[in-house]
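Each remark here refers to the structure printed beneath this line.
Excluded from the complex is one protein chain; the other protein chains are retained at their positions.
Chain naming follows the written order as A, B and C, and within any one chain the residues start at number 1.
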Amino acid sequence: MQKVGFIGLGLMGEPMAANVARAGFPLTVYNRSIEKVKSLVELGAKPAASPKEVAELSDVVVTMLSDMTAVQAILEGEDGLLSGAAEGMTLIDMSTVSPDQSRATAAYLKQNGVSMLDAPVYGSTGPARDGTLGIMVGGDRELFEAQRELLGTMGKNIFYMGEQGSGATVKLCFNLMVAGQVISLAEAMILAGKAGLDLQQVGEVITSSGINSNLIERKVANIVADDYAPAFPLKHMHKDLGLMVNAAIDLDASLPTTAVTHQLYTAARASGYADEDFAAVFKILAAMAGLDKS
Amino acid sequence: MQKVGFIGLGLMGEPMAANVARAGFPLTVYNRSIEKVKSLVELGAKPAASPKEVAELSDVVVTMLSDMTAVQAILEGEDGLLSGAAEGMTLIDMSTVSPDQSRATAAYLKQNGVSMLDAPVYGSTGPARDGTLGIMVGGDRELFEAQRELLGTMGKNIFYMGEQGSGATVKLCFNLMVAGQVISLAEAMILAGKAGLDLQQVGEVITSSGINSNLIERKVANIVADDYAPAFPLKHMHKDLGLMVNAAIDLDASLPTTAVTHQLYTAARASGYADEDFAAVFKILAAMAGLDKS
Amino acid sequence: MQKVGFIGLGLMGEPMAANVARAGFPLTVYNRSIEKVKSLVELGAKPAASPKEVAELSDVVVTMLSDMTAVQAILEGEDGLLSGAAEGMTLIDMSTVSPDQSRATAAYLKQNGVSMLDAPVYGSTGPARDGTLGIMVGGDRELFEAQRELLGTMGKNIFYMGEQGSGATVKLCFNLMVAGQVISLAEAMILAGKAGLDLQQVGEVITSSGINSNLIERKVANIVADDYAPAFPLKHMHKDLGLMVNAAIDLDASLPTTAVTHQLYTAARASGYADEDFAAVFKILAAMAGLDKS
Partner (left out) sequence: MQKVGFIGLGLMGEPMAANVARAGFPLTVYNRSIEKVKSLVELGAKPAASPKEVAELSDVVVTMLSDMTAVQAILEGEDGLLSGAAEGMTLIDMSTVSPDQSRATAAYLKQNGVSMLDAPVYGSTGPARDGTLGIMVGGDRELFEAQRELLGTMGKNIFYMGEQGSGATVKLCFNLMVAGQVISLAEAMILAGKAGLDLQQVGEVITSSGINSNLIERKVANIVADDYAPAFPLKHMHKDLGLMVNAAIDLDASLPTTAVTHQLYTAARASGYADEDFAAVFKILAAMAGLDKS
């Protein structure tokens, strides 16, 4: 059984690492703030003092970080992952990053004898806890097959998408739809609100129907309750929209509604909603429509 | 038991009227082309020669027509519904029309002693057959309560939304989300396609996840198979987007992404996709991205 | 010399009618509020008590009104223009209306023996005073030639565009560019402002260059001075954008940036800027960017 390292024990990473531990993989963990490590130590994981130490004790290392800057920060330096990585180690990066960044990092790792899979996920903290995430994987197929068991401890639906960067690309396509579904929900609610309808009733119509989804159900609840406790902060969706738009430009893909959505998220961020749930984009549309919810 | 009339036996109207007949309501039907009447006569319905005759034989008349022009056409003239309507008759208009048009028609009917409910539906031919449509109702509440049993033969989820025109408004909000979910699916698929990913695999990722819905599942199938046999023709969605945008303007609701979606549907219609399923909006985006699906 | 009637003595109509009078045409004038008539009477015009009386005393009647509703209001009724119009009278409608409305009005007038030219103008109060407006004319060419002298008293650049409604169409195309140039100026100023640049200096760069125009120069001044005294009220530009977007839909013309511009003007109107100059669309963009000008 291969020895596993896990770096990045945030809202998603901590329950994901816990599932790896429970499945019996020998596990070493590292997090910038030490506090998060405790629950995993209770599950038998070994705490490491640095990414380097994680690498020294692992055949495969999983990273679950906020962006590519964070990934690169753990790779480099005296205490960095690369300074501890043995030839033949595998890195599975499950962060949401741009396909270009992912491919560039993979190429750089390869020069240092480390193989990489890009393997971002869909699903939020619930599925992370239950081990039922979706995982979209890009990279060498044999490498993917070798890691399928490990990935299976964290996710239920595991997709091999093709060459390096494919996982990252699909994740952007996925989040494009998430942002698009929520902006259309928000615009529908604006139209309803300005017409004097009761938003809760409108929400019941929507969630009773064939356009309902797990996502829509949760976001209807946010808007109806005017409660934007962050499941996924607006600033992160804004960042992802930037990755999408720039990836699309590079690929000559014209995405008019996504570009407008991006601008509305920019306005929402500029209006102070960066740390609220991304459904708070409703509030900028409400302001633009002169809609007073109270 | 009240005597029911039904006018407009199209893809939706025919199975809806059949459910009224099966529930035991005495039913008179009328359709511009006589052929559609046959199946209902077999269920015991009486065929009428004109809207006037329908009105003469009914306490309540249901209309399920393509737009407000069609509704007005059956109201007016020597053989029109109004010339046969007794004082106190009720009209339930289940067509998708603008809230303004709906309110204006109700006001006009009222002057002629006829009460009206606006009661558009969600759901396509399957739910119409199974009597499981969603029905969104605007108008007088007592009038609604009096017709709930009749509505219950056609729909499962029945919502009283408030004053006259509220049903029509919610239907527009609903279709706004339908158009929005499909355009974001289309843009996601364009990005995936330009990145060289396999659209069927991407579809599997989407439909396995919390952004899936009955709608998304069907539209993924359209795009993956490049088959746009019309469940809901693009020209109708285009018409509905026009109703939304104009309703929003009247209400001072700014809907930037819906407006762009409307323009993309215009481009799709101008490119010859009017009679295909509205998911064919994908094809105009594919053309704009230079994406050759073959 | 033909006898001329003039109806609609607003900011534009009054100086236009004055030029007709100064050119020596026998002139009868009518305005809803009588006060505006005075200056024209001083120039020798005869005041009429109703549109009917204008028609009775005129071979050709010019209308310069705010929209088609206002035009129709002066046509109909006991005191309306049509009740006083002799067979063979000509109406020159110089209001900004939709091509459809214009054509429908022309067809209706024709049934009543009145010929029509649609002849909207470009240029604001200055050129109206100086008789240097641009005039875009649609309708019968012979009719146009017969009225060229009269039109020449009000405008310098007179264009015969083709069949009925062509003048109205070109006016919409023209205003589309006006709205588009101003929204791009506004977005440029937002970007500059957020970057901490001095807007007056940026304005100097713009007006010194090959992208400057008479329009841009005036709108730069509005934005730099934060002074939106209305040369053309925002609500009127908003109305015209609605005419454009709907005309485009009918013609299968997809206009993505104009549609977004329309939505931004909607937001500006919803935010209380309806009666300010249309350059106040800058303020809604400033709000969306969290830009505090003070």
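The rule we apply is simple: a residue touches a chain if its C-beta (ideal position, glycine included) is under 8 Å from a C-beta of that chain, and two chains touch if they have at least 3 such contacts.
Predicted model, so just to flag it, every value in this text is computed and none were measured.
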| task | Pick out which of C:9, C:27, C:40 or C:161 touches the chain that's been left out of the picture. | result | C:161
| request: Touching the absent chain in the whole complex: find that residue among C:43, C:191 or C:224. | output: C:191
| Please identify, in ascending order, the residues of chain B that touch the omitted chain? | 256, 260, 267, 270-272, 284, 287-290
| query | In the full complex, which residues of chain A touch the absent chain? | reply | 242, 245-246, 248-249, 252-256, 259-260, 262-264, 266-267, 269-270
| Touching residues (missing chain, whole complex) on chain C | 99, 122-123, 134, 136, 157, 159, 161-162, 166, 169-170, 172-174, 176-181, 183-185, 187-198, 201-202, 204-206, 208-216, 244, 247-248, 251-258, 260-261, 263-264, 285, 288-291
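One rule holds for everything that comes next: only the chains that are shown with their structure count from here on.
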| said: Between chain A and chain B, what distance separates the C-alpha centroids? Give it in angstrom. | reply: 37
| said: I'd like the Å distance between the centres of chain A and chain C, where a centre is the mean of that chain's Cα atoms. | reply: 52
| request: For chain B and chain C, let me know how many angstrom lie between their CA-based centres, rounded off. | output: 39
| Two or more partner chains touched - positions in chain C | 256, 260, 267, 270
